[in-house]
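Only a part of the assembly is drawn; its chains keep their places, and the rest are absent.
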Amino acid sequence: MKKEVKKVVLAYSGGLDTSVILKWLQDEYNCEVVTFTADIGQGEEVEPARAKALSLGIKPENIFIEDLREEFVKDYVFPMFRANAIYEGEYLLGTSIARPLIAKRQVEIAHLTGADGVSHGATGKGNDQVRFEMGYLGKDSTLTIIAPWREWDLNSREKLLAYAETHGIKIEKKGKKSPYSMDANLLHISYEGGILEDPNAEPEDSMWLWTTKPEDAPDTPEYIEIGYKNGDPVSLNGEELSPATMLATLNKLAGKHGIGRVDIVENRFVGMKSRGCYETPGGTIMLKAHRAIESITLDREEAHLKDELMPKYAKLIYNGFWFAPEREMLQAAIDKTQENVEGSVRLKLYKGNITVVGRSSESSLFNPEYCTFEEDAVYDQKDAAGFIKLNALRFIIEGKARKK
Amino acid sequence: MKKEVKKVVLAYSGGLDTSVILKWLQDEYNCEVVTFTADIGQGEEVEPARAKALSLGIKPENIFIEDLREEFVKDYVFPMFRANAIYEGEYLLGTSIARPLIAKRQVEIAHLTGADGVSHGATGKGNDQVRFEMGYLGKDSTLTIIAPWREWDLNSREKLLAYAETHGIKIEKKGKKSPYSMDANLLHISYEGGILEDPNAEPEDSMWLWTTKPEDAPDTPEYIEIGYKNGDPVSLNGEELSPATMLATLNKLAGKHGIGRVDIVENRFVGMKSRGCYETPGGTIMLKAHRAIESITLDREEAHLKDELMPKYAKLIYNGFWFAPEREMLQAAIDKTQENVEGSVRLKLYKGNITVVGRSSESSLFNPEYCTFEEDAVYDQKDAAGFIKLNALRFIIEGKARKK
C-alpha cells in the first residue's frame, strides 16, 4: 500500500523532529534522502545540520544548505507588505510567507538530484502541511509527497523521543525543552501549544524571545527614518540597506522597544480555531511605515481598492496559495499602484508603540492649501453644493417617490 | 438670488462660529432661527448655549437642548463597532458617525417647529458639510439647506471676529485660542490645521487633550474585563453599564494609559488629502476587544466576509452615507453575524498598549483538542491529504496541461 519512492528531498532543520523523519523515511520507504536546510533568518546556525545529516548516513552530495534570506525578503516579504496584508485583523503572516519558498526550492533540488519525492515535518492538523504541499503540487505534481506526521503513529513527544533513542538519533540537551511549538524566520517567530491552549490564559513573560517586554524597554523613545522606493523600504536613517539587512535591523530596533507582539485566536484553513502568539518586530514597523508613505503618495481610490482586496490576498497567503494565479493576479494590481510610493517616513519607537511623526515625498499628493477653509487654486467651495446634491439625488428622488 | 427661507434650524454649539452664523442667518435671510444644541459627549456644558441663544434674540421655544449620548452610542457607535470599521487602516470614524444623528434630529425639529430650512457650521472643503447635508436630504429634501461657509466671505478668523464685534456677539476669552480646528464627541476628539498642515511635523505634546502622553502614563499596567452580548459591550469588570457610560468609562481608562492616539494623512470625500490627529481612547479598546471576542465566537467565513466588506462600510460612514440603503444592507449582514458574539475579554492597558490577555465565551468555537497534533473527536489527519489534493487539483491539471 505504501507509495514507492526512490529519493526524497526533505525540508530538514537538523532538529529532533526532522531527524526522526529522516531516519523514518530511510527505514519505512527504503529510500535515499536528500536534505535541504535553508537559512531564512530563523536565527539558528544552519551548518550544524550538515554534520547531523552526515551522521544519519546522508551522502555529502545529498546535503543542501543554502542562505535564502535575501530572496525571502525581496521576493516574498516585500511584495506581501506592498499589500499591507494582515490576516484576520492581526496576524502578519510570518510563517505563511516562508513555506512557499522552501517548497519551491525543494522541488528545484528534486529536479537537480533526480529525486522523485518530497517530504516535510509539518503536522497533520496545521496550515503548514497545506502550504508546503500546495507549493509542491503547484510546481511539480508528479513528485510523491510524504507527510510523516499524517502517516506514522509517533503522535506524541514521548514516542518521538523513544524512536530517536531506538534509532540512534542524538538528542541535544540544550536546557529545558520549550513548552511551545515554535517557528521562526527573518519576519517572525511564532508560539503555539502549552498554556496557550487556554485562550483565557496570558502567556508567561518568558515565552517571548525576540522582543523586550514593554515594561522593560528603554524609557527614552528612539526616532528612526525609513526611505521607500516603489513601495519597498530601501534605506534606514539615510543608509541604504539590502532587503534582508533592512528587516534584520528593524527586528533589532523594534525588539529593543517591545514592538510587534501579537496574541490571537485564529481560524486555520483546515477548519478549527487555534491560539497563536507572534513576534513580528520589524514587520510591524514596516506595515505602519508603508501605510504612512502610501497615505501621501497613493491615489484615494487605489488605496481603497487595495484595502478591499487585502483580506482576500492575505487569506490566499495564509491558506498556502502563494503560487496560485489568483495571487499573481492580485499582485499585478497591487504592484501597479506602487510606482510612486516613494519618500521617507519618520517614526518614534517607545515601549511597544510605533508612532508616525512625519512623512515626506517628492511624489506627495498632499498640499495643505487645499485643506484649509480658505480659497485655493484648485477648489471652488461652491462646487461642494453640486457635489452633495447629486450624490444625494437618489435619496431625494426616493423621498419624493415614496413620501417617506 | 438668495433662497427664501422663513425659519431655519441651526446646529448650534454656542461657540463663536455658530453664533456668528446665527446672527448672519437672521440678517442675511431675514429669518427666524431655531437653535439645536446636542450633548453627544463633547465634554462641554450645553446649557450655556441657552443663555447665549437668548442673548442673540432667539425665542425660548426655539431653543432645543438635548442629551443624545445614549442614543448616539447605542444606535450609531455600537452598530459601527460591530463591523470593526476603520477608514484607511487607521481612522475610527469619530466625527463621521456623529453627524448623521445631529442632521436627523435637526430635520425632526424642523418638522416640530414648522421650519423650512436647516443650517450647519461645517466649512466648504471638508467632509462634514457632506455628512450633514446627506442627512438632511435623505430625511427631507424639501428643506432649504444653508451652508454659510460656502456662501459668505468671512473666510478667515479675523473677518469672523470682526463680524462678531460689529454685531455684538460676545467672544469668550477662555485663555489662548487653540491653533487647531477641533471636534469632539463621546467617541473621539479630532485636531486639524496649525502645524499639522506640515505632514512631516510631529504634533506638540500640548495638542493632545484626552490622553496622557505614553511616557507620562502609569508605570503599572491595569487589567480590565469587558463583557459582550450580541456584539456590543455590556459590562466592565463585572458591572453592567449603559452604552454611553461604557464608552465614557473606557475613555477615562484608556486616556489615563495613553491609549488611542492616531496621526494620519487621510483622503477626504471631496477629493484632497488632509492631515488629522485623533484621540479615540475608549473606541480603540472597543475595537481590540470586539475582534478578540469575535475570534472565539464567529465562524471563520463570517469573519472573513466581514473583513472584506468592512472597507466599503467604513467608507460609506466616512462619506456621509449612514442613512443610505446600502449601509443598511451591509448592517443587516453584519448584525446577522453578531448573535453569538458574547462572552468576556480581558485586556491589559499600559503606556499606549492594549494587549488582549484572555477571552472566554459560552458560545466559544475554540477547542484546544482540535489543534494539537494528537488525535481528537472531530479530525482525522488522513483527511488533510484529500483536502490538500483537491484544493491543488487545478494546479495539478494546469501543470499537466501546460507542461510548465
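In this document, chain identifiers A and B correspond to the written order of the chains, with residue numbering beginning at 1 in each.
Here, a contact is a pair of C-beta atoms (placed from the backbone, for glycine too) under 8 Å apart; a residue touches a chain by one contact, two chains touch by 3 or more.
In this text the structure is predicted, and so the values were computed from the model without any measurement.
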| item | value |
| --- | --- |
| Assembly size in copies, with 2 chains present | 4 |
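In this text, only the chains that are shown with their structure count from here on.
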| item | value |
| --- | --- |
| Interface residues, subunit A side, partner subunit B - complex | 84, 88-90, 123-126, 129-130, 133-134, 137-141, 147, 149-150, 155-156, 192-193, 197-202, 214-215, 219, 221, 261, 263-268, 270-275, 291-292, 295-296, 300, 303-304, 307-308, 311-312, 315, 323-324, 346, 348, 350-353, 355-360, 364-368, 370-375, 378-379, 381-382, 384-385, 387-389, 391-392, 395-396, 399-400 |
